[in-house]
Structure formats: C-alpha cells, structure tokens
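The complex appears here minus one protein chain, its other protein chains still in place.
Every chain is named by a letter (A, B and C) in the order it is written, and numbering of its residues begins at 1.
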Amino acid sequence: MPRPIHVALIGQKFMGRAHSNAWNQVGHFFDGPRPVHLHTVAARDQSELIPFAKRWGWDSCSDDWRSLASIDEVELVDVGTPNHLHAEQALTMLAAGKHVACEKPLAGTLADARQMRDAARKAKGSKTFVWFNYRRCPAVALAHQLVRAGKIGSVLHVRAQYLQDWGGPSTPMSWRFKKSLAGSGAHGDLNAHIVDMARFITGDEIHEVHGAVARTFIKERAQEGKRGKARSDVDDCVLFVASFKGGATASFEATRLACGNQNRNTIEINGTKGSVRFDFEDMNVLHFIGPSDDPRIDGWQRIMCTSAGNHPYADAWWPDAHVIGYEHCFTNMAADIVKVLSRRKPLVPLPDFEDAYQTQRVLEAALVSARERTAIRLSEVK
Amino acid sequence: MPRPIHVALIGQKFMGRAHSNAWNQVGHFFDGPRPVHLHTVAARDQSELIPFAKRWGWDSCSDDWRSLASIDEVELVDVGTPNHLHAEQALTMLAAGKHVACEKPLAGTLADARQMRDAARKAKGSKTFVWFNYRRCPAVALAHQLVRAGKIGSVLHVRAQYLQDWGGPSTPMSWRFKKSLAGSGAHGDLNAHIVDMARFITGDEIHEVHGAVARTFIKERAQEGKRGKARSDVDDCVLFVASFKGGATASFEATRLACGNQNRNTIEINGTKGSVRFDFEDMNVLHFIGPSDDPRIDGWQRIMCTSAGNHPYADAWWPDAHVIGYEHCFTNMAADIVKVLSRRKPLVPLPDFEDAYQTQRVLEAALVSARERTAIRLSEVK
Amino acid sequence: MPRPIHVALIGQKFMGRAHSNAWNQVGHFFDGPRPVHLHTVAARDQSELIPFAKRWGWDSCSDDWRSLASIDEVELVDVGTPNHLHAEQALTMLAAGKHVACEKPLAGTLADARQMRDAARKAKGSKTFVWFNYRRCPAVALAHQLVRAGKIGSVLHVRAQYLQDWGGPSTPMSWRFKKSLAGSGAHGDLNAHIVDMARFITGDEIHEVHGAVARTFIKERAQEGKRGKARSDVDDCVLFVASFKGGATASFEATRLACGNQNRNTIEINGTKGSVRFDFEDMNVLHFIGPSDDPRIDGWQRIMCTSAGNHPYADAWWPDAHVIGYEHCFTNMAADIVKVLSRRKPLVPLPDFEDAYQTQRVLEAALVSARERTAIRLSEVK
Partner (left out) sequence: MPRPIHVALIGQKFMGRAHSNAWNQVGHFFDGPRPVHLHTVAARDQSELIPFAKRWGWDSCSDDWRSLASIDEVELVDVGTPNHLHAEQALTMLAAGKHVACEKPLAGTLADARQMRDAARKAKGSKTFVWFNYRRCPAVALAHQLVRAGKIGSVLHVRAQYLQDWGGPSTPMSWRFKKSLAGSGAHGDLNAHIVDMARFITGDEIHEVHGAVARTFIKERAQEGKRGKARSDVDDCVLFVASFKGGATASFEATRLACGNQNRNTIEINGTKGSVRFDFEDMNVLHFIGPSDDPRIDGWQRIMCTSAGNHPYADAWWPDAHVIGYEHCFTNMAADIVKVLSRRKPLVPLPDFEDAYQTQRVLEAALVSARERTAIRLSEVK
C-alpha cells in the first residue's frame, strides 16, 4: 500500500471549495499511484472553518496558516488565498520543505512573483504547482497535444478572450476590486488564464507587447453594510496585442463587463495547416480543422472530448458525451499533482512557479505598455 | 444534529458508480436537512466489490443483496442493477419497510413494473423513487418550471430523441443486448428517459400511440473471450408517434446507431405562446422563446442555467457559467431524496413507482403498436 | 448562337416571383448551353399582372393561361399556381407538346397526381420537372453526392422535420387553409419537401408507413375584410414514422405551429459509417461525420458548401463563405432545367412527374394511416 500524500490547504472561499472537492474526488475517479489524505485546512474565520472542514472531510483545522509549516506529515501545502498572500505563504512553506500548489495568478505583483520563482529554484526538494486549471480541461489538453504534434503546422495567430459580465455597477465592493489585495482586476484574474493557455498550447513565449489598453469604467462601488462608496482601483478590462517569439501574432482581452458572457474563456489558434478553437461555455468540445484529404468535406470538426482512450482524462470519468463540468479540471490537475509527487509524469505539462512567472511577466508588460503608450519587448521586463 | 440517512446500494457498475458519487457529493454541495451515511454496498463479485466500497467510502459490503433488508439502520435501499432484477429487489426491500430508489426503467417488463407499482401503493410507510436523472439537469427542471407556469401556453408538439452511436457491429455482446436481462434495447434504456422528460415537462399523459417501428439491425454480436457470435434479441432502435390527452402530438426516437450522436438526449416542446428546446450534449443550456414585447428582437433565448437564485440547483454549485456535468444530475436528485426523507418538498417533482409505471405503459404501447401494426390507446395497456 | 428557351409562367404570387427571379438570374450566373427568354406570364388579375410582368421582364402577359398552349415559340411552361390547378394546367400543356415545370407538391390529390404522371409518360417529347427547390440547396446536393457515393455506408435512420410557426390563431383565412384549393395543409406544403429530400439523398423508396397523426388545432380563422370566421379544413401538422425498402427507419414531421421555428427544414441521415445533417435556417452548411482516421479528432464536420470546384453550384456564385440564400435554389434548378432542355445532364437528378408521384404516394399513405389508425404498405397505395 503506497504512502498517502497528506495535503494541507489555506483558504476556504471559492478556491478552497474547488480544491477541497478536487482532493476528495481524485481518489474516486483516478487510480492514482498514491492516495490523498485531507490533513488540515487553515483560515482566519474559525466559525466558518469548522463546518467547512467537516463538510469536506479535512481531518483538522487551524486559524494559523503558519502552523502548517511545522506539521511533518504534511507533504503538500495548497495555497488558495487572495493574490497578495501567495508570496508569503508559498515562501514560508517552501522554506519548510513542503511542496506547494498555489492558486493563480502566481502573485499580486511581479516582484512577489519573482521572489517566489527564485525561492522555488532554490528549494530543490520541493515541487511547485500553479492552479491554471483550464490546462486540464480535456479540450484544452487535447488542443495542446494536437498543436504540439504539429497537426495545425506552425502557429500564425492566437486570439484569446476571457469575458465575464458580473462586474457591473450594481456589484458591490470586494477584495477583487482592491489593488492592494488583488494586484489587479480582470487582468490578473482572467488574462492570466488565457496567457497561460496560449503559452501552454503553442509551447511558445511572448516576445513583444505591441500595445495595450486598461480601463476602470466603474470607479466607485457600494459597500455591503456600509454607507458611502468605496474606490475601485483595479482594471475592469485589459486588452493587448502581442507577438510570439515564433512570429505568431496574438490578442488578449479580459473583462468583467461583457454583458451576456458569463464565463466565456475562449481561444482560437490558427496555424499554417489548421486551427483549434475552444470556448469554456461549451467546455467539453474542441473545434479543430486540419489538412484535408477531401476538400468537399473540409470543415471545422466538433470534437466531443469525452472518449476514453482518445481524449485526455476521459478514462477517469463517464461514457462518451456524458459531459463533465468546471470542477473536473481541478480534479484532473490534482491527479497529475499526485503523479508528479509519485515520480511519474503528468498527462500534460503542469505549470510550476518558473512557468507561472513567465505568464506574470507578460501581464506586467501589458500594464507597462498601457501606461507608457508604447510597445515593449519582454526582454525589458524582468 | 439531525439523524443521518443510512443508505445501502445494490450494484457496482456504471450506475453503482454514479449513485455512489451522488451520495458522497450531496453533503459537500447541499445543505440538506439530514446527513447521508454510506452504509453498505451489495454485489455478487466480491473481488471487485471490496475495492469499490473502499474507494467510494461505503462502510461495509455484502455479496448478498437480500441481507440489506434485515439491517435495521438502513433506511433507503438504492437499486442500481440490470433491469430484470429491479422487481425482486425492490419488492423485497419494500416488504422490509425500506424506502427504495430504483434505477430506470422501472422494470424489464410491464408485468414486473405493475407489481412494483402495486407493492409501492401498499407499502404506505415507504417512499419510492426512480432515477430518471435528467429531470434534475437544471435546464430540464427549468423547462418544467417554465412550461408548468404557462410560459409557452398550451402544449401543441413534443419532439424527443435520444440518439447514441455506441451500438455498432463492432460492439461485443453484453447484458444490454439480451432481452431476458435488459427487457429491451434502446427503448427501455433511452426512450424511457425521453418519455419521462416529456411527461415531466408537460405535466400531461400520453393518450395514444399512433404507430411505431422497432428494428434490430445487428442480429449477432461477437462475444468477448469466446468463439462464435451470440444473438442480440433487443431493439437497436424504436421510433413512435403519439398524442397527449391535452391534444399535443409527440414523436419519440431512441437508437444506439446514430453515428456522431454520442449522448444526444433532446427534446423540443412547442406551445401556443412559445417553445423550449434542450440537448444534453450542451446540458447547461435551455433554449426558450416566449411571447414577445418587441418583435424586432424576438428569437430563441440561450439560457445558461447556472445562475444562483434563478436556476434550479444552481445555488449548490459554482458561479455563473462555471458549468456542471452529467453526474451532477444524480447529486441533485440525491439532494431531493434527502429532502423528501426529511418531510420536505423536492425542488421539482420526484418520480416514484406510480409515476414510472406510467412511463412503462407508454413504452409497452409502443412495442405493441410496432408488433401489431396498429394504433393503440393507452387505456388498452394495463 | 444557341436557340433561346422561351419560357411561359402561370402564376404571379410567391412562387411566380421566385420563378421569375430564377429565370432572370440563371443567365447572369450560369454559362448555360442555351439562353432563357421570359416570354409570357399568365394570371387572372390583370391589374396586378401588368406591373408584375414589367418588373420581372416578361415580354407579354395574358389573363388566359390556356392561351399559352398555342404559342408555338414557348417551349417550357412553368406552373406556379395553387395545388388544385396543377393537374389541369399541366395536362393541357403536355397535350400541347410543351415541357412542363410544375410547383410542388405535384398535385392536390393523389388522383390528380396519378393522372399527371400518366400524361407525362405518354407525352414522350415533353420533359417534366417539379420544383422541389431544396434539392438544389448546395448542402443538400452535397449530402446526396456523399450518401450516394457511400460515404456514410448503408442508411439506417432518416429523421426529417419541416417546422414553421406562421400558422397561429391570429393568421387569417387564405387558400392555404382550404382543402379544396390546397389539397392539404402543412402536409403537402412541407412534408412534400422533406419526403422528396429523404428519397433524393438516400436514393431509396419508402416501403411502409407505420403510423401517423394529423391535427387541425385551429379550426376557424378570421377572414380579412369580412365578418365571422371561416372553417380551416386542412391539417396544421402531420407526423409519421416509416421505413425504407432498404430497411432504414424514418420519421417525418410538418407543422405550421412550432413557435420559434420559422423555416426549419431539417434532415439527418445516419448510416453504418457516418451521418449527414442539414438545417435550412443555416442553409449554406452541411454537417457531416464519416469514418475516422484518427479517433482523437473525430467529430461532426461543419462544411461551408460555398467552395468553387468542391461544392455543387458554388462555381456559379461568390467566393468561399460569401453565402447564398433561399432563391438561389430556384436559380440552380433553372440552370439544370436549361441543361436538360439542351440534352445535357443536370448536376444532380431533377424530379420529374414520375418521381414526384412517388412522393405523393408517401403523403397519401401517411394520411390513410392517420385516418385508419393502422400501418400501411406503400404497395397498397396506387
């Protein structure tokens, strides 16, 4: 019987819930090389934390995240807190010899991200992971496999948008609208995902940001339970055009104000021989077009990525077209983390701090470009 | 602290897995009035059952399903076995005073189904449930709510198809192709679902089957691990046209040979004032059209049924358009069973044996019509 | 310079307009072997006809359709009148040695249709054509080519629906709701099209109607400019299930009461090796799935049927994806009629009276089946 992986988690909000579910479900659906044990969850608010821990099967809970560093049994610490806390928590856990799985974006600032990357480089015994969950949406993983296998030829264009619509004027103030806590608005929350996906699928790195625009349309928001309005100092949207080292052009757009688009995380990649297209709102499907044998029947193929033996992660779940949902991406990622912690290879590459730092540099370049009204090469962003 | 519901399960295959997941997840996502305890799972093959029970958190396991009847603690027995076993297992458990949740179709034969209905009527202390899981797909539940609230007016047409494509000639023999075990082929497996959905959404009952055709295209199938072919004696497809008591026309088609349609469970209902349309392959979406305020913008509305506060079961899951998948329908149903066993109302009606028996009569009428080449009124089918 | 084809037209309503456009456009877009000359148009109402003829470039007009028979120059008479007039007009013109192109359905009654078929058989010098225009929708013609070339294997299922929504209670009385003029309602108007399409694409004939239902939901309609209501004695909808000689099952549904479906003429055909799917509301597209080389990318292909050299009729029109519309099907058909009248082959088969009579028999069989509540073999319908 293989040794279980004892996991500890920091955070009990949206991501705390998604991660707890993943650690529960991974053993139900995957024949992992090692079982997972939900050891301890840490968060500030104990009145909420105790029922949370019980509900999700965490063995114990703590109001002091630092205490996790000293639990010998805990092998992996999972950081599911707001962005400004990632650096301190991850650094502490790496220093304690833990593996660390951190929510995305890597950090609230590039300086924090760099420090985390440096710490990860030094902590040779520790593995790091960043929860860019959409990589493990089977359709996205398949896109990666197809593009990396040359099925669309050389990449010419990347076109990525992450459109949400919950950030209208009636949405009250929260940590997500405060730069000191979130680092940025839609940019770090949403562009982080699509920049990661673009890098993951193409295997190429951004070379230059040609121009960018960031906007805060709604500058003040009501406060729940308080009079008066509070200032929102994060972007509501950021758009930019860029190019990859390999020459491909790219555009990225993140917004919380695209009425009618609730979680439209889309990417299309055109190559010299074909294209792939993904839209999270129809997440089980990848659209693909490749070189044709018979031009009469040439057209986009709607691939339902649920076929065991053919599609990434499909073996773990249900029969063909018995579709999966949002949280399955996290469970798929948990399964790959378990593999890596068992000295096996993940099904598709897992982002570590080094990798996520590259995404953070792209985000920074876009902000600089927007602010300085100029193109900027990535080599200028350290 | 409310008393837990101790559940026992019979079966460890596809449905055993789907139900085990539902009993696990219901407490994670729903604030049910009572907790659920996974007490015992029973199945014949103990070498498979022991790891199955461990994986899914069943406290104990048994190779004798009858033994469940005598476990006092067990309140609900969940029957997840092939169709020909439903009657005996359900009757035994009802006789022992258990609540019973049975997989669909209710039974392999109408005679069995009638017996189960009769037993359920007599067993006054017992609740019965049938796992017509698609009722609890949020889009289907919303269709029910909208149609029952009169949003599409009086129903004129129902058009339902359940198309799969796994049953081609290369698929080997299994219990699903044997009438003695399965009762029927695509008909009981797939038409059962769409007849139930049609009855559920419209609230009306089939009055007459006007005509039907059943076909077994592939009459012999290879046997795994054996020489020679075995005879398939179930339908590969059944189609029929019918009408409802309220006058609406209806068509139903189930097939396992519709190449390219893997799990295309679709229904469209047209009323005097509007329509609803559902396709399981895009399961989070309901298409709706109703009376127009402004004919310039009149058109089908694509409703992403994931909005907490607005859509059935959405409160339990994730933010808007963070879509759910197949197994969530079972978890939603488990949550409603828990409610009913706590003397609360389910979110939308739960099918019991009485209800499922009506669906079985429709299936029988279609078979009779196909065989006798004549229309048949439901009043002739007892 | 080849001799022009002098065409005469009877009718100036919806179909008079569609046909006039086709005869005008055919010379603009096709390099036909012979030019077309719009000789005479005949209709009862001269006050409307004179501006109609002028608008569409007809050289002369007449209030006596019989007079066309004696114009020697006229080679082809195009019958675009209500269904009950087809027989007399076509018989007269065939007797006069004209070629005849008749609107669909062939006739208002099977007896009329049989007479027309018989007359066409006898009139050896005359060619007959029936305006089943959807055959010449490029996507439908491509479906025909692919299926007849074996790309989907043997046909197992046909699933066809023609759904409109203009026939609600607020729609006033017109000839289309009078059996004496129209022969039938949605059945002859819409089922005629999809039965023809099914026969055309599969190349097979219906063997049996297993059951049918016809409904007149709205029995009285307001009369424009008159008090009181008039009785509608045609079907609002007809549905039936059938099978083909080759064994394939089929379902057909025509209705004018499918709210939200304005001109949804759809057909899906599943074969042993693949499938095709068409929906007129996205008429430039054919969906196709065939045998797979690589199961990872297997999926429905969305074929934009607009590519010169690859798709039927595409050479005549615009560059790729510069899509065409409804009336182009008529122009494509006019181009094929010109070919046939020049002793060339049409691009895909043209329906003649013999062919359209087979469709009429199927429609009749469905009505008999609905009325007599029994299955009926086509061999019983003469």
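Definition applied: a residue touches a chain if its C-beta (ideal position, glycine included) is under 8 Å from a C-beta of that chain, and two chains touch if they have at least 3 such contacts.
In this text, all values refer to a predicted model and were calculated from it rather than measured experimentally.
*Asks:* Can you say which of C:M304, C:I337, C:A356 or C:A375 touches the chain missing from this structure?
*Replies:* Selected residue, touching the omitted chain: C:M304.
*Asks:* May I ask which residue of A:T81, A:T255 or A:T359 touches the chain that does not appear here?
*Replies:* A:T255
*Asks:* Taking the full complex into account, find the residue in B:M304, B:V323, B:L341 or B:A366 that is in contact with the omitted chain.
*Replies:* Missing-chain contact among the listed residues: B:M304.
*Asks:* Going by the contact rule already stated, which one of C:D294, C:D320 or C:E372 would touch the omitted chain in the full complex?
*Replies:* C:D320
*Asks:* Which parts of subunit C are in contact with the chain that was left out?
*Replies:* Residues 14, 18, 20-21, 24, 27-28, 55-56, 164-166, 262-264, 280-284, 304, 306-307, 317-328 of subunit C touch the chain absent from view.
*Asks:* In the full complex, which residues of subunit A touch the absent chain?
*Replies:* The list for subunit A reads 152, 156-157, 159, 161, 163, 165, 168-169, 209-213, 215, 217, 237, 239-243, 247, 249, 251, 253, 255, 257-261, 268, 270-275, 277, 289, 299-300, 369-370, 373-375.
*Asks:* Touching residues of subunit B against the unshown chain: what are they?
*Replies:* 142, 145-146, 151, 288, 290, 293, 295-304, 307, 309-311
In the analysis below, only the chains that are shown with their structure count from here on.
*Asks:* Measure off the straight-line distance from the CA centroid of subunit A to the CA centroid of subunit B, and report it in whole Å.
*Replies:* 36
*Asks:* What whole-Å value do you get for the distance between subunit A and subunit C if each is reduced to the mean of its CA atoms?
*Replies:* Averaging C-alpha atoms per chain gives centres 54 Å apart.
*Asks:* Roughly how far is subunit B from subunit C, centre to centre by C-alpha average, rounded to an integer in Å?
*Replies:* Whole-Å distance between the two chain centres: 41.
*Asks:* Which subunit C residues reach two or more other chains?
*Replies:* Where subunit C meets two or more other chains at a single residue, that happens at 299-300.
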